[in-house]
Structures are given as C-alpha cells and as structure tokens.
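All protein chains but one are shown at their positions in the complex.
And then chain A:
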Amino acid sequence: MRLVVVGNGMAGSRLISEVRARDPHIKITVFGAETCQPYNRVLLSNVLAGSSRPDQVHLLDSSWYDAHHVNVVLGSPVAHIDRETRHVVTEDGRREPYDLLVLATGSEAVVPPIPGVERAIPFRTLDDCERIMRAAERARRAVVVGGGLLGIEAARGLAGRGLPVTLLHLAGHLMERQLDVEAGEVLGETLAGLGVEIRTGVSADSVQEDGVRLSDGELVEADLVVLACGVRPVTGPAAEAGLEVRRGVVVDDELRTDDPSIFAIGECAEHDGNVYGLVAPAWEQAGVAADVITGGKALYRGSRLVTRLKARSVELAAMGETQLTEEHAEVVRFSHRARGTYRKLVIRDGRLVGAILLGESDAVGTLTQLFDRGGQVPGDRAGLLFPGLSSAPVADSPVLMPDAAKVCQCNNVTKGQIRACWEAGARDVAGVAAATRATTGCGTCRDAVEGIVGWLCEQEGISV
C-alpha cells in the first residue's frame, strides 16, 4: 500500500511515526511545505523567548526518515489532489500516486487586511520566529497585535529579551475565548509586571514605519510589529478537489473525509463541528488515523481542551467552559489580585466542566486530570483548590500529642511508651533509646523524643 501524507508539521510527522510504529512495510511519502524537518510549534515561544535554540525543537532527526524507510519531500507544497487517478501534484509539478492520502496541512496565520501590514511579521512558523528574533536584535520597541495565547507568549518572550512591548487586543480582555473577565484582567496585571503594556479594546488601523496606528488615531510606537491574529485552516487543495469543507475539511470518527481514501487530521480538519487549534487533539487524531490506516478499529470522539500558557513567570491553565455563571453551574472562585492569583472551578452535575488557574498552584495537575477524566468532584471544593488545606494539623507539640501517637516509626514507639519509660526512670534520649529503641532507626524522631522527655521533665520540675 502507498500512503501519502500532505503536511510534515506536528500532525503529519506524528502520523507517520505512529503508522511506522504499527506497520514496518507500508510505503510512506510525506510532503512538507517548509524546508526544514518537523518541529514542535508549541516550543516556538521558548525559541522566541531565547530559552530554546531553534535546533532544539525538532521532532524528528533528518536521519529518522532513512532509518524508517519514509520518503520525505521538503519545501514542496502540494497544489492539487487528483482523486480520479489518485495522485497528488506538487507546486513544482511532481505527481505522486497514493492508495491512501492523509491531509495534515495545518493552518496559516491570519493577516488582517490593513494598510502597511507587510511591515509586520506574523508569528506562526520557525522561519517567522527567526525573522522576529533577528528584528528584535535591532528593535527598540515592539508591538504585538492580538491578545490570544500566541500573542501573549510572543509578547512575554520579547519582553524577556529586554524589549519594551505593547500588546494590542481587540476584545475587552485577554484570551477572551478561554478566560472570564476577571481572569483576563489578572493576567494583564501579571504581564504588566513583567514589562508588557496591555491595551485591550483597541483596533489596529494600519502599520506604519514608526508603529501601529489605532482606530482612534493614536500611534503606538514600535519598530517591530508582530502579528498574532489567529489562524485559519489550510483547505485549498481539499476544497478544489471537491471534498466537503466547512471551516475545515470535514471528517468522520475515523478521520476520513467524504472520500474514503482520504483522511484529514490536525488543524485543517473539522470533526463534529470542531476545528481544534491545539496539539493534543492533533496527536490524538494522528493516533486514531494511524490505527485505522493500519487496519485497526480506533475511533475519534473529540478532545477535551486544556489551554496552558507557556510564558516564563506566568502560570496559566484554562480548560472547558470557564464562562458559565451561577445560573447554569456551580462556580467556586478565589481571587487574590495583588498576588496574581485567580482560581475558578465550574462544576455541573458533580463533574468539573471548566477551570481557570492563574498563578503557581499545586492544584493544576489534579484539576486537569479531573477535567480530562470527567471524574466526580469531591465534596470538599476548597481542598481541591488548595491542596493540603484539609490535611489534619500535625500535633508536634508534646503537650497536644495523644499517648497513642507514634513517635518512632522505625521501632513502633508511641508517646505513651516514652512516657512510661520516663516514669520508669529514663531521663534523656539515650535512656529512652536503650529501653524502647526509639531514635535508633532512621533517626529523624530524635527531636520529637527530646521534646517529649524535656516536657515531661519540665512537668516534674526536673531540669535537664
């Protein structure tokens, strides 16, 4: 069988490794529009921030293809799909036959049609990233247009390089699709503290040599303008070939388009009305498609989305339906804006259907997993938001400790036994150790034993 994959990004490269892991024999050809081997787009914000080098984000070594007998054609976008003869045709005219075809063409950056926009650099690919970094070296001020996930990561990254940054956002608060108003504001305050000026509710009218002109006429000065205005699925060849395309290429639970020999996965695909813009669903889809292609029976049933901002010193996780109000759900909220902390749980029918966690929190792992698994939310909501809160206080004072409390784990010695030992005449740790073996194992109870002996002596007015 001949499998052709169009797109060598996160979805396409994942698919070929998943197929190869299941079947060593299928003939695979993959076409990549970019000239480099596949890289992890999630890590581009690290590259922009300077914490990762561009060569640290590759998902596969160039030697991988030979070692796994995969034919890879880089820098060669596919222009047409000839469904009649089952061929794909690249822009430079190469025709490649397929038995099964997977479209993993991803999406492209939305560039708003405003005057001078060509002066700005979109933030989407590794090339974009390198262009921005080069420009940042000479720049004195930067503007990022778009206050979604990517725009915030870009702004934080540039600010981390010491560049003054202004973030322009059309909506009333940042990441309005994932966050409620208050969370968006707290996030803005946190970013402001890190050197990112936040301007919400503003619209860019044009990009000029000296900055971005807003619709109210104000000029926001900048000599570097980065665009993060969202993405749109790349569906051109699919639409032209007559496949059903709405926002994305429409697929069923096997990730097949309406042509059973053609699959679509990742950001170019639309499943059950959803086009996902995150990597987790793309990889889930790649796994399912690889299974189906190799004869398995896996089905894709949609993904739960957890958005995790990757920006140094900003911890933000948002998942599910974060905007529901008390009318429709149980909402548990804690806000401490002075510390940049905001935590919100949205619970319906005893299940966690949404959450926002802003600021460092040990709850993030538990909540993400609870959301992913659709598990029952425990009655103690506070304990969920504040791990450790419900732990019983440790009675380390010898006065408060009950006699049955185990003091020495290694030798199973209780406070009562130490008291008895003291009553029998032992007046120091050595005496207690000789009689009970307390402190002779790991040794970590020595202070506690000392405390108890000291307290007993004090009770009796004996100085030690």
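Going forward, contacts are C-beta pairs under 8 Å (C-beta built on N, C-alpha and C of every residue); 3 or more make two chains touch, one makes a residue touch a chain; residues count from 1.
Throughout what follows, contacts and distances are computed from a predicted model.
Visitor: Quick one: find the hidden chain's UniProt protein name among "ABC transporter ATP-binding protein YxlF", "Anti-anti-sigma factor", "Thiol reductant ABC exporter subunit CydD" or "Nitrite reductase".
Guide: Checked against "ABC transporter ATP-binding protein YxlF", "Anti-anti-sigma factor", "Thiol reductant ABC exporter subunit CydD" or "Nitrite reductase": the hidden chain maps to "Nitrite reductase".
Visitor: Looking at the whole complex, which of A:Ser206, A:Asn274, A:Thr341 or A:Thr440 touches the chain that is not displayed?
Guide: Of the candidates A:Ser206, A:Asn274, A:Thr341 or A:Thr440, A:Thr440 is in touch with the missing chain.
Visitor: For the full complex, which residue in A:Leu74, A:Val117, A:Leu194 or A:Ala280 touches the chain that was left out?
Guide: Only one listed residue reaches the unshown chain, and that is A:Ala280.
Visitor: Among A:Gly379, A:Gly425 or A:Gly461, which one touches the chain that has been omitted from the display?
Guide: Of all options in A:Gly379, A:Gly425 or A:Gly461, contact with the hidden chain holds for A:Gly379.
Visitor: Which positions on chain A touch the chain that was left off?
Guide: Answer for chain A: residues 39-40, 42-43, 46, 51-52, 56-61, 279-280, 306, 308, 310, 315, 360-362, 364-366, 368-369, 372-373, 375-376, 378-380, 383, 390-392, 409-412, 437, 440-444 touch the chain left out.
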